[in-house]
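The complex appears here without one of its protein chains, the remainder shown in place.
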Amino acid sequence: MFFHRQELQFKSTPDQPDAVYARKLQEVLGGQYGEITVAMQYMFQGWNMHTPGKYRDLVFGVGAEEVGHVEMLATMIAQLLEKAPLGITDDAVQDDPTVAAVIGGTDIQQAIVAGAGARAVDSMGNPWQGSYITASGNLLADFQANANAEMQGRVQVARLYHMTDDHGVRDLLSFLLARDTMHQNMWLAAAAELREEGAEDLPVPSNFPQGKEHTEVSYQYLNFSDGQTAAEGSWAQGPTPDGHGEFTYHDGPTTSAPMPSPTRPDARFYGTTDLPNAVEKLAGRAQDKLKRE
Amino acid sequence: MFFHRQELQFKSTPDQPDAVYARKLQEVLGGQYGEITVAMQYMFQGWNMHTPGKYRDLVFGVGAEEVGHVEMLATMIAQLLEKAPLGITDDAVQDDPTVAAVIGGTDIQQAIVAGAGARAVDSMGNPWQGSYITASGNLLADFQANANAEMQGRVQVARLYHMTDDHGVRDLLSFLLARDTMHQNMWLAAAAELREEGAEDLPVPSNFPQGKEHTEVSYQYLNFSDGQTAAEGSWAQGPTPDGHGEFTYHDGPTTSAPMPSPTRPDARFYGTTDLPNAVEKLAGRAQDKLKRE
Amino acid sequence: MFFHRQELQFKSTPDQPDAVYARKLQEVLGGQYGEITVAMQYMFQGWNMHTPGKYRDLVFGVGAEEVGHVEMLATMIAQLLEKAPLGITDDAVQDDPTVAAVIGGTDIQQAIVAGAGARAVDSMGNPWQGSYITASGNLLADFQANANAEMQGRVQVARLYHMTDDHGVRDLLSFLLARDTMHQNMWLAAAAELREEGAEDLPVPSNFPQGKEHTEVSYQYLNFSDGQTAAEGSWAQGPTPDGHGEFTYHDGPTTSAPMPSPTRPDARFYGTTDLPNAVEKLAGRAQDKLKRE
Amino acid sequence: MFFHRQELQFKSTPDQPDAVYARKLQEVLGGQYGEITVAMQYMFQGWNMHTPGKYRDLVFGVGAEEVGHVEMLATMIAQLLEKAPLGITDDAVQDDPTVAAVIGGTDIQQAIVAGAGARAVDSMGNPWQGSYITASGNLLADFQANANAEMQGRVQVARLYHMTDDHGVRDLLSFLLARDTMHQNMWLAAAAELREEGAEDLPVPSNFPQGKEHTEVSYQYLNFSDGQTAAEGSWAQGPTPDGHGEFTYHDGPTTSAPMPSPTRPDARFYGTTDLPNAVEKLAGRAQDKLKRE
Amino acid sequence: MFFHRQELQFKSTPDQPDAVYARKLQEVLGGQYGEITVAMQYMFQGWNMHTPGKYRDLVFGVGAEEVGHVEMLATMIAQLLEKAPLGITDDAVQDDPTVAAVIGGTDIQQAIVAGAGARAVDSMGNPWQGSYITASGNLLADFQANANAEMQGRVQVARLYHMTDDHGVRDLLSFLLARDTMHQNMWLAAAAELREEGAEDLPVPSNFPQGKEHTEVSYQYLNFSDGQTAAEGSWAQGPTPDGHGEFTYHDGPTTSAPMPSPTRPDARFYGTTDLPNAVEKLAGRAQDKLKRE
Partner (left out) sequence: MFFHRQELQFKSTPDQPDAVYARKLQEVLGGQYGEITVAMQYMFQGWNMHTPGKYRDLVFGVGAEEVGHVEMLATMIAQLLEKAPLGITDDAVQDDPTVAAVIGGTDIQQAIVAGAGARAVDSMGNPWQGSYITASGNLLADFQANANAEMQGRVQVARLYHMTDDHGVRDLLSFLLARDTMHQNMWLAAAAELREEGAEDLPVPSNFPQGKEHTEVSYQYLNFSDGQTAAEGSWAQGPTPDGHGEFTYHDGPTTSAPMPSPTRPDARFYGTTDLPNAVEKLAGRAQDKLKRE
């Protein structure tokens, strides 16, 4: 169960309205790596988890915090839009070229659909979608996904930081940056702990018997481009991170197979298959033509 | 530029047709973590990359290999569908309850739209989409995303391995499992190398001046659920993976702020705002009512 | 801020596994009118609301409850999938035609992607999306949307009730049905209260000066089909619910206007526009032909 | 069957071109609550309807009218775009900062894809989609959905009205506002008539035996937020709109259940489940370490 | 304006219910090349058209017919679903393995969401979307798109024809096949007429001055795969269909250019760019290490 407290986790009030920036903030609210994504991702990981205890506590606790981050961003967006002009015909717009200049940069649906409010979309207006989240039941894979989400998210917030000089907005971003720092560290620590405990290891999933994979190519770097410098990387020689092998470098594939013959499905699929018949038909057509001539 | 060679990287022919399995394979072809995703993700990372040399070679080389994996899966799917029955009215279906039983499990569009062929969709028929990929320009974040993609992918292939006993299919899967093993190791090695070289570090992005984040909460575990065992994890005490701090544990938020007042945008947005007017109106209405009575 | 308590609002354990039903339940978890929709819809209405007090309390309180409903359904789904067979090759499946029969009806991604868990999708596998929600800032419109969502939702749960005879599942559904009953009544009461208080009225938005609309057609029923019985309805005569007019019935449109001339945009859009030139060209071509003859 | 007449229902010609506004109008053409939505929604309700007569006449008649509204908006949009500049390099643009200012606000695909024409998308470029519509077969629920659609639509048109001062555009909007007024009233009248006739009632679906729902919570307001003013509403005390109960107010849930144990699906899903094994492994690892030391 | 007549264009009643087939028919109702697509495509072409007269009449006339085809399919689907069992618990299902066998093949949302009715989706449940349609303003391109849509559509209907032996369904399909035959022929005739009249020609758009294209490669077949038989085609030698050139065959590209240097955007995007700094950092780190040793 979830409970709401009518307070925010951090102050979230801008110095002044900025409808263009209100659109940009949508990215970290409702984008691929926005707060809705991490909130939903952690909650679904909890509901799909197969072990009780600390890891489940972890995802539930952080998941609930992230819904509160959605709330802070939505609240900020509504305030940034509070004095948004309705459109190009407003006097304010026509008198001030700066205001006019930014008209194009606003999210039209924040105005027309939400009445100067936040929406569950990204900065280009794409609705948030359930396919952004990852909850596989394999915790090492999922904590890796979580660390990635917090890294991408912090990169985006850092970029947004430089796109405004509003102190109120920057304060909120500085809080989100700090929480992203925490969460990056947290997921990496949790992933390391899983490996330390032997609950899961590399390669993920570690319980799949590696003898069943085609081990000849398990540690081969195969170069399908014509650059040569990839051979210098630590992925082209030396021990592998999973501790099970040695990287080797190969210029191109080490295996190949002829393409199977094209398939010939049931004729009632009406694919183009009967070139033999075609030849016969052509012969007949030629005869017809001859007769006519 | 890209060049095609009419060979496959590995043999890819099933023992026998299996239209239900042909649908399942779509997941690792066109799903969130399928081969189209990694192919496109690595190529876009190359095109957006800001450094020449080994890292760019790396993403170009592996990206091209992954397009070949799409090809192997598409080829396999077409073969699994080669003798697919057209529908419930076929004699084969009516005579064999087993065949009948699986009718429901097929991808209808593989039949009706592709004529017994593969499609750029996942196992539930959702079209592949560009929002599955990650290419931020920050390589440590992106290599983390790549490692995650290869982990999720290997988990899915491992699950698929147990959903068939066709030797031809399992051979192909054993090859893909091995390449996923390589690629997991490779991206983790590359990420480590980036940190080793000092090109990027934790927290990502490491060049953002941490003094600008709200450092009080940068290493605090804040528990928003009522479980107590999360306090036992390595994310609740001890040094942080980025080497800059110490984790601390807190039961609930350490900061809070009152909610800002509701916004009052321009009246021409016709949001519900004017309760004061409402009171006046009600007064008037009451008077009208009195008069009528 | 949101807080999580590791209890469910109601018992949510099935008598036995049922992977086909686990797919069906996704509809009321992640479909157009599922619990994610109402949770997000009420929360966004709260964040976009322009008045403090009872209405904002209302959407926040019910929004938080609905996240808990998502949790109950996700928990139930994971349990229904707990003993799901991996696929057609399992002995259990091959021995039992009933099990075989339902193979086709399962959600493949619940297995391959979530590892026998719930997903943020509907029963056909479409990801939940932000465009399902409604939060316009106009409360009378939005409470109407909420009442609709609870009605559609209750219709769907009632249908699902008859698609299983598992007591555990039915218990959960009976709880959700009751809450939908409450919420239908609640939103209708809230909508009535808004009108009673004069905060908003029909037609929505009631503050838009009706004199600016083309009032001749504001209460006309215009029949664009050839049925005649629509004339019998209360929408074709008598007073209108907004109390401002009288319905009238008209067989077909009461206004019409000629289509404007086709547009002729800049030639550099390369639309097909220059039929005059075409005529000239044709004339030239005819002359050429004459010369050749 | 549908027939087209080459006239418009109302005059639809702007005073002058306005490419930015052409984009905004897309919202009420192809958005969530645009004219395509209501046209398709009413037609599908007709095709799925289970009763002949006045209600079916109603949805067919209004559905056909709404396709004509799509037509008026598409026609208007094409005209607003007729003299749209091709881009920033045009002299017209470079000479006139006002024109330059709006460049950013145009729909790029109206230019590049449609050649200065309308598209089946909303104002942010999201394609119209079939999941916007509602046609459940339950008429009381569906008429509620229809009333909501007409309310949201009228709110949006009212907002758009203030974003232009073009007389031609405003004329068209005044017509659409009037029709939305009619249609709001019409659907509310139809919903009332359904209840009056006893065909359907609250709670929807009214034929589901209410004894099968968990009636203890059918009329309880449960407060999951910490605000106290929701207790003042008509949804927290007094008779319920369905006439079957009395609202009561409760601060928090009145029921609860422990979370079920985590699920433990088949090991071949490779979820993280075997912490027991993990313990054994760790013991072994500790022994190995001891031996090495 | 559009008007509805409560008749169908052709009889549309099945011999008996078939819920699995009802799902398959969704493809040609709401799929990429279904009837909604062609209806909307032709109508938008009409609204975006720049010439009055026969071509505009054509798209309006056929567009209206296609809405009627949507209606016939939706009507048929509702009938196929009329006696659909609710689910696996029904006696009918448990007694009849054949019925059980097809459970998996039904569209769950036709049942749960539409109450045994049609939906605006394809056969895998993907909602119809506005991005399926093509209306560029260039008529030769668009009529080519139309011919393609009618060809793909007829292929799909032909496949569906063999997936049932219900006479009522086959009657409807035979009607749709005939209309697709007509429409294929019609669009090809219209495209030829456009060229004949000189309104548009190959290459589309024909008014773009070909001197501005890089004419060296305008008629070169460039082989980027290693097969050799493409050289035998009529696209590798002889005159080109546009009448302006001669095809030539080349094994591989005839032009190439070095890749530009990687971009180095503003440092505040936090991409991984500063490897020079990295080198310095590494030097410092090496010194530190030396000191420590």
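Each chain gets a letter, A, B, C, D and E, in the order it is written, and its residues are counted from 1.
Note that in this section a contact is a pair of C-beta atoms (placed from the backbone, for glycine too) under 8 Å apart; a residue touches a chain by one contact, two chains touch by 3 or more.
Because the structure is predicted, anything quoted here is derived from the model rather than measured.
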item	value
Per the touch definition above, residue among A:13, A:109 or A:156 touching the missing chain	A:156
Residue touching the undisplayed chain, where the options are A:68, A:85 or A:125	A:125
Option from A:31, A:46 or A:205 whose C-beta touches the chain left out	A:31
Contacts of chain A with the absent chain, listed as residue ranges	20-21, 23-24, 27, 31-33, 97-98, 101-106, 122-126, 155-156, 159-160, 162-165, 224-227, 252-253, 256, 261-265, 267, 269-275, 277-279, 281-282, 285
Contact footprint on chain C, counting only the chain that is left out	155, 158-159, 162, 268-270
Contact footprint on chain E, counting only the chain that is left out	6-13, 32, 53-58, 60-65, 68, 75, 78-79, 81-86, 111, 115-117, 126, 129, 131-132, 134, 136, 138, 140-141, 144-145, 147-148, 151-152, 154-156, 158, 161, 170-171, 174-175, 177-182, 184-186, 188-190, 192-193, 202-205, 208, 210, 212-225, 227-230, 232-235, 240-242, 245, 247, 253, 255-260, 263-266, 268-271
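The criterion applied here is as follows: only the chains that are shown with their structure count from here on.
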item	value
More contacts between chains, A-D or A-B	A-B
Option reproducing the contacts of B-E, where over half of them reappear, out of A-E, C-E or A-C	C-E
Geometric centre distance via CA averages, chain E-chain D, whole Å	25
Interface hub residues of chain D, defined as touching at least two other chains	6-9, 32, 57, 60-61, 63-65, 68, 75, 78, 115-117, 126, 129, 131-132, 136, 138, 155-156, 158-159, 162, 224-225, 227, 253, 256, 263-265, 268-271
